[in-house]
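This is the structure I have questions about; it appears just below.
With one protein chain removed, the remaining protein chains of the complex are shown where they sit.
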Amino acid sequence: MYHLTALVTLLAIAFYFFTCIYVSRSRSKTGVKAPAMSGHPDFERAFRIQMNTLEWMPIFLPALWLFAIYVSNAGAAAIGAVWIVGRIVYFIGYSQAAAKRGPGFAIQATAAIALWAGALGAVVLRLV
Amino acid sequence: MYHLTALVTLLAIAFYFFTCIYVSRSRSKTGVKAPAMSGHPDFERAFRIQMNTLEWMPIFLPALWLFAIYVSNAGAAAIGAVWIVGRIVYFIGYSQAAAKRGPGFAIQATAAIALWAGALGAVVLRLV
Partner (left out) sequence: MYHLTALVTLLAIAFYFFTCIYVSRSRSKTGVKAPAMSGHPDFERAFRIQMNTLEWMPIFLPALWLFAIYVSNAGAAAIGAVWIVGRIVYFIGYSQAAAKRGPGFAIQATAAIALWAGALGAVVLRLV
């Protein structure tokens, strides 16, 4: 069983959910009414944080689970935890200024690509 | 095997697919040409319905399956069916007016959070 990977999945979802709530709080603070998705830089940055996290979900979650299945459950959970940390750093940076979004982005991208590359290597090894 | 959860997954995807089709129908009705994503309130609401459903997919689907595996297949399918109903109520409300999007949103959020919390509790119990 993959308890640790399941735990990291649920924590990643919880953080993503927090970015969604942050968008709706930012909506009330900045007065940008639904369905508008622009109109105030603070709201637009909040929305981009959520969107970017969403955009990486279909990379992160399948790579995390294929890594867990083909390589290591504990390894997947550890790298997945780094991904969440990168996402938190990205959130803190980008919510202050667009120019501060780089380091967190790099951490989470490295973690996600490591999961993807590890899974790909292991799958190809099984096929050849 | 998780036949009921698989069925609910495929029905949830089908409803989400319907919200995508509704956006492209709204594009022709309102004359908002691709790649523009704004320009007419009816189109913008249609797009937000699809987007919000998309935004909840990475919360709903992993929580649904972890609940099915760790707690109960029939329970996951039942709560998943409530999520779909909430999404339909949200669609009907929001497609009429932005102010009517609340009740459906609350139903689907409650269902998704119930799946998430149930799965988290069960995973943590296995780990301790």
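Worth pointing out:
Just so it is clear, A and B label the chains in written order, and each chain counts residues from 1 on its own.
Methods note: a residue touches a chain if its C-beta (ideal position, glycine included) is under 8 Å from a C-beta of that chain, and two chains touch if they have at least 3 such contacts.
Note that the structure is a prediction, hence the values are computed from the model and not measured.
Contact with the chain that does not appear here is found for just one residue of B:Leu54, B:Ala78 or B:Ala99, B:Leu54.
Across A:Ala34, A:Ile59 or A:Ile88, the single residue that touches the chain missing here is A:Ile59. Chain A meets the missing chain through residues 37-38, 41, 44-45, 47-48, 54-55, 58-59, 62-63, 66, 69-70, 98, 101, 116, 119-120, 123-124, 126-127. Residue positions on chain B in contact with the hidden chain: 1, 3-4, 6-7, 9-10, 13-14, 16-17, 20, 33-38, 50, 54, 57-58, 61, in rising order.
Just so it is clear, only the chains that are shown with their structure count from here on.
For the pair chain A and chain B, the distance between mean C-alpha positions equals 19 Å.
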